[in-house]
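Note that one protein chain of the assembly has been removed; the remaining protein chains are unaltered in position.
Note that the chains take the letters A, B and C in the order they are written out, and that residue 1 is the start of every chain.
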Amino acid sequence: MNAATINFTFDGKALRARPGQTLAAALLDNGTKLVGRSFKYHRPRGILSAGVEEPNALVTVGTGGRTEPNTRATDLFVYEGLVATSQNRWPSLSSDLGSALQLVAKALPAGFYYKTFFGPPKLWLFYEKFIRRAAGLGPAPTEIDPDRYATRAAFCDVLVVGSGPAGLIAARDAVHAGKKVILVEQDAKLAPSLLRDPHEIESKPGAAWAEDVAAEIRANGGKVLTRTSASGLWDDQFICLSEKLVEPGQVPANGFTQRYWHVRAGEVVLATGVIERPLTFANNDRPGVMLSQAVRTYVNRFGVVPGQRVVVATTGDDAYLTAQALRDAGAEVVAVLDSRAAPAGQDSGFAVFNSAVPVTAKGGKNGVTALVANLGGTERTFACDLIAMSGGFTPLVHLHMQAGGKLDWDEAAQAFVPGASRWNVRTVGLAAEPAPAETVGATGVAKQAFVDFQNDVTVADLDLAWREGYRSVEHLKRYTTLGMATDQGKTGNMAALDRIARREGMTVPEAGLTTFRPPHTPVSMGALAGLATGEHAQPTRRPALYDLHAAKDPIWLNAGYWKRPRAYPVGAETLAQAGLREARAVRSSVGMCDVSTLAKFEVQGPDAVQYLERVCQTSVGKLAVGRGRYTFMAREDSLVFDDGTVWRLEENRFLLTSSTGGASRMATWLSYVRNHLCADLKVSLVCVQEHYAAIAVAGPKSSAVMAKLTGAESPRHMSVVDARIAGIPAWVMAASFSGERAFEVHFDAAHAEAVWNAIEAEGCTPYGLEAMELLRIEKGHMVVGPDIDGRLTAEELGLGKMVNKAGGWIGASTLHRPAFVDPLRKQFVGLEAIDGGSIPEGSMLVRWIGGEAEGHVTGSGLRVLEGGSIAIGHLKGGHKRHGEELYAYSPTRKQKAKVRVTSPHCYDPAGERYRD
Amino acid sequence: MSKYSALSLLRGAFNGQSHWQPAWRDPEPKTSYDVVIIGGGGHGLATAYYLAKVHGITNVAVIEKGYIGGGNVGRNTTIVRSNYRLEPLSRFYEFSLKLWEGLSDDLNYNVMFSPRGALTLGHSDADMIQLAQKGDAMAVQGIDAELLTRDQVMKIEPCLDFSRQARFPIEGAMIQWRGGTARHDAVAWGFARGADSYGVDIIQKCEVTGMVMGGNRVVGVETSRGRINAGTVAICAAGHSGHVAAMAGLKLPVESQTLQAMVTEGVKPMVQTVVMTQSLHCYISQSDKGGIVFGGDPDNWPSYAQRGQPVTMELAVQQGLALIPALSRLRMLRCWAGVTDMSFDGSPIIGTTPRDGLWINGGWCYGGFKATPGSGYLFAHSLAHQRPHAIVEPFSLDRFERGSPVDENGTGPFPNHR
Amino acid sequence: MTDVTIEQLGRAPLHVLELWGDPKAAAKRVAKALGHDLPKVGKAQGNVLRLSPTTWLVEGDVTAPKQTLGDGGALTPSGGGYERVRLSGPAWRSLLMEGGLFDAESPAFGIDSVVTTPIDHIAVTLRVESENACLAYVPASHAVDLLRFWQLSAGGLPR
Partner (left out) sequence: MKLIPCPHCGNRAQAEFVYERTADSVVPLDAEPDAAVAALFARANPRGVEEEIWRHTYGCGSWMLIRRDRVSHAIEWVKPLGPEALP
């Protein structure tokens, strides 16, 4: 074994580890027995295992944004500079005030909290504060993770989980059969069992053999991934792997700390092995009580002998190897307690006791000092500083079960083994054929015999739950919190099942088994998120003019995925000031606005009209070439869900626009209609939302500006012409959202900046969405979302007159339903403030303060030039209530305004400003 | 029923806690009941409890295929709130919230209702207006709702990402302080224990396999443990409403989908309230054991498999980390899934069916947990009076064909379009 | 240094060709104008990529096919909506496995193969140009995000 050269700290104490050691091994090597505190009673805990199943030795590692709480000391390889800290203790690990809870443990049985802390909810909230502080294991992280996580797909013919001999051979066989193979191992080394129990395979030392096989797999195009855990298995052999590129808390060289793999495999071979089971006796949770194979791992692999006077307690043969390894390492094996009546290792030279089981461990936070055992009826105490226990083996069948596989009961091994699989998944090695062992049940004082170490679930808790009727295994688990700690009951669940089976007088399979849920071992949240973090947590869509806007340093708006300018403040202008200035520029002169994000579809073909008149609730066929109109669309339930414009560019070519926010919904809907309702039509439907950039030019001077830019007369309102601006072909459509004479220019987005610059050079004031809101609200134009909210019919939105009387539009066949004639359904109205106040957006419309809401304000603005608060909204029976006075009341903002119900069209209701 | 109290626990400290009795009996089914409730989840058990307690109807059986509380009541993210914008919904959920506030005492079973606040974040001015609108709609009905500024949110939940570059910048929030969480399993167990104490038979491991019809009337159920006659049959089968109703020849406006949730390893207190957002489908709270509990979107396609899709889960985590970046180094401990009965307007269905003697309580989508006491109370009232309670009238099954959906999101009839 | 070069090519004149009614006859006519058959699903030929069962993406001038198309279908200008990105170098396939769902490392994804698949949640159309390069048609509004994703990911590819 190498010398200890790696510096690390535990609770601030500088220590050294030898290369290749886990933190647990290094701590044992340094004589540290007390490593953590349990969840409920804060009992002192040491190291139980040598793997990911560790329930006790949880530490926090790393510093700053790399701090990882609840890291298993047994699944962390020490690196230079590792900082590890114990958890769930105050003020220190060795003198933890929380351990006082052990004194009152008798009054805190399983589920005690269901039986007390009554009173008003506020009182529980008070108690809860203390409970939450006492619970929770590691510290809450506060800083941002500086490292990155990659997310990667892989495809293979065979994925092998586990690199023990069975896994390596399965992988090698597959490679020889010409298959593409991925082999994963959660340990840092291949075939960890061969490091625990070195022996020759195919005439080579085990570890060297494993390396050779791995090299052969790699040489044949396979992947061998260490430090990689298969966390979940889903339909059709979709497996998620989490690969540690560096150890927890360690600084990665290339910025990536983990890689999360999405693997699709033709076949999955599970060579996941087994986990050793503890024995259930009083104080079996003390530091110095360890699993037998773990002891052997520390001795043989890590060069650490965790005790000098050892009692080995077992129900099977395997633990004799531990006794041997300890003796070889110079430790004294005080006794081997074998639960079996028939001797197994009498000739081993150890002091073997048959029909012997441990009853009570003596000792405290610094380790065990003795073990009281029952030797076939007589008690005897053995002085010792280490208890190595082996209660049989639990096959790791988690992934098999996640894959919908069944389990069979192996009587000899007293274990569930994989049965039939639903998908192409098979299990090999010890996980399929665990070694025989018997179960002996619990011994010693039930209140101190732990089944779930981390959550402090004792045999007494199981018994209580059973007595209280929580007998289904799921009830038992949930009532006692068995198996719900960070180790997910990997070591404890079988002992609990054994206990229920004994109480019910049934077999373990009859007692049942809880479902195994992903992940098999906990997965970093960062790995699940991948690179989608911070400002990239979700894609951001940038319009073609994004850079141009950015140069103007606007106030941005996140509109769904899009980034759009909300206003372009000048100097110290606020949003409201800038918005109003921009809106006034439109009302009095001319403004320009990027409306590129509008949904746009080109519809072509001889049947285009027929198609559009199904989608649109208005007529379309009556449009002459070069004309356009406002339109709106209903769902099959006859409620309006979107609106826009439709333009006849050529006889059989139309451009349909609709709302930005509804773009993807509309794209799906249009495709649905085309494919399912009229597949026979000769029509082409192409989404051109991103192809066309679009700029609105609005204001009394817009016509002159357009005429100058295009060198031709501007089209009249709701007409479209083909023109060139700055040499770029463009559709110039005379349409107005603002209420002014206005145009929308649509053109190839590749040339967006050239066109924008040409228009801006004509003295147009850029305006953003804030000004657009003010303008359209004053005009009474609706938007999808607040106004067109998917709950109203065209009639209720005030669009009844525009509905295509010929019918044929989608939704017509459900408009007959009786509720639609209810006079109290909401309708779209305008509102004006009559007491000089300002109408709060979103506020409720009530007849008196304290009255019930009869509607609400969907949009609030002001008369752009004259001032004065106006709004639009939904009001029960509103079309017949024009002139009525109400309050727009916002209790959450403590605002109210007296309003009069009006037509929504506050500005230029006759549309005279559309004419030149 | 032995009463639960601190004193009683203390007594147990001296007798090894040996005095506790089973929380509910394990009876054999009788041949006939006044009311047979199909489904031993939260809603079924609560209905039975209130039928017995409030209306004195105790000849009631709750029939459960597996074990009680094994469905969605034990698979949710435990959130309780009444912050809805549409009046029928907020009135209904507020009725339920009021029952939550006294539930532990009423049941003598601590369901750990923790009114730590239901915080809905706004990420833009538009979000804030929608939140104000929702808050105003609640407040005019006397339901608590408070708008918070960004600074106020920062004081309550300092772990959130308040940076200006955040993908979902925090402009403010609405909080319903009376909202919060409860211990989900305890709700099922507490109602079961309470109902049992009034004589209700809770029959586990008993599967309903058919309806016994007498003309257009349902007069009983066939089960794996024999025929059981019933004056009234009430379906409380959540995700399994569809195929239970099919036994009576009914088709419902419901599609079953998988919704998953997940929890991290426990840490010390980090998230104080229930954090939700106006723009994302992500909700986060911290359990009393310290795990950060997460929920996201359903898988958006029909499934009866109690396992969700990994990509859906990853999306939920991406959203969660966007809100709370420091979660990155925590580890997801466990994820699980439930079969949700997605109704065709996002609101529940409570009331009569086209079959006489058959009532339904379902369509809970992903919001059924918080409704549990209210749903049970009002459904029991409706069953007892053989007439829907006024508060649940808007949630009648025939509202779809009448054209009066209660569509909070305005997204129309297809649940996967929501 | 990474083994993949990410090169932004900018926009190009592109049209979506959609055939309706009797697609065989129209396809024949268009093929004549193009000088080759319209590619099958999953394939590209010349400057034409198959996008979907009824649509193709045509790069460059479309005067000739437009004339022969008649009323068998339509051509719709679309080039403004795509940013073209070339991924080249020995690791381009490896890069496409980052944040993806599609097996870009499969030998079946050979020269002139075309696929549309999400990468980092963004639907991208890929055309294999050669063993050393692949052309990606990225929705223009997503290009900044996806380029960042690719640049970051290129620094963390497995060895």
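Here, contacts are C-beta pairs under 8 Å (C-beta built on N, C-alpha and C of every residue); 3 or more make two chains touch, one makes a residue touch a chain.
As the structure is a prediction and not an experimental result, all values here were calculated from the model.
Colleague: Out of all the chains shown, which come into contact with the hidden one?
Modeller: Within the full complex, the chain not displayed touches A, B, C.
Colleague: Just one of A:236, A:411 or A:504 touches the chain that is missing; which is it?
Modeller: A:236
Colleague: Which listed residue, C:38, C:62 or C:75, touches the chain dropped from view?
Modeller: C:38
Colleague: Out of A:347, A:680, A:866 or A:912, point to the residue that touches the absent chain in the complete complex.
Modeller: The single option touching the absent chain is A:680.
Colleague: Provide the residue numbers of chain B that touch the chain removed from this figure.
Modeller: Residues 240-243, 246, 251-256, 300-305, 309-311, 344, 400-401, 413-414, 416 of chain B touch the chain that is not shown.
Colleague: To test your reading of the contact rule: which positions on chain A touch the chain that is missing from view?
Modeller: Looking at chain A, the ones touching the missing chain are residues 234-236, 238, 262, 264, 404, 422, 614, 636-637, 668, 671-672, 674-680, 808, 810, 813-814, 816-817.
Colleague: Please output the residues of chain C touching the missing chain, sorted low to high.
Modeller: 19-24, 27, 38, 40-42, 51-55, 101-102, 115-118, 123
Quick note on the criterion: only the chains that are shown with their structure count from here on.
Colleague: Just give me the whole-number Å value for how far the CA centre of chain A lies from that of chain B.
Modeller: Chain A and chain B have C-alpha centres separated by 21 Å.
Colleague: Between chain A and chain C, what's the gap in Å when you average each chain's C-alpha atoms?
Modeller: Using C-alpha averages as centres, the distance is 31 Å.
Colleague: State, to the nearest whole Å, the distance from the C-alpha centre of chain B to the C-alpha centre of chain C.
Modeller: 47
Colleague: For chain A, what residues touch not just one other chain but two or more?
Modeller: In chain A, residues 151, 262, 530, 532, 536, 538, 540 touch at least two other chains, as defined above.
Colleague: Spell out the part of chain B that touches chain A in their complex, as residue ranges.
Modeller: The touching residues are 4-6, 8-10, 12-14, 16-18, 20-26, 66-67, 69-70, 74, 87, 100-101, 104-105, 108-110, 112-116, 123-124, 126, 129-130, 132-133, 135-137, 139-141, 145-147, 159, 161, 165-169, 174, 180, 183, 185-186, 189-190, 204, 264-270, 286, 288-290, 306-307, 309-310, 313-314, 317-322, 325-336, 399, 401-405, 407, 409-413, 417.
Colleague: Under the definition above, what is the set of chain C residues touching chain A in their complex?
Modeller: 10-11, 16, 18, 20-21, 55, 71, 73-74, 76-82, 97-103, 105-106, 120-122, 139-145, 148-149, 152-153, 155-156, 158
Colleague: Any idea which chain A residues touch chain B in the complex?
Modeller: 39, 62, 65-70, 104, 106-109, 112-122, 124-125, 128, 131-133, 135-145, 151, 232, 234, 238, 240, 248, 262, 402, 447, 460, 464, 467-470, 472, 474-475, 478-479, 481, 484, 486, 488, 515, 517-519, 522-526, 528-530, 532-538, 540, 557-558, 635-639, 641, 665, 789-791, 814, 817-820, 822, 840-844, 846, 851-853, 856-857, 889-893
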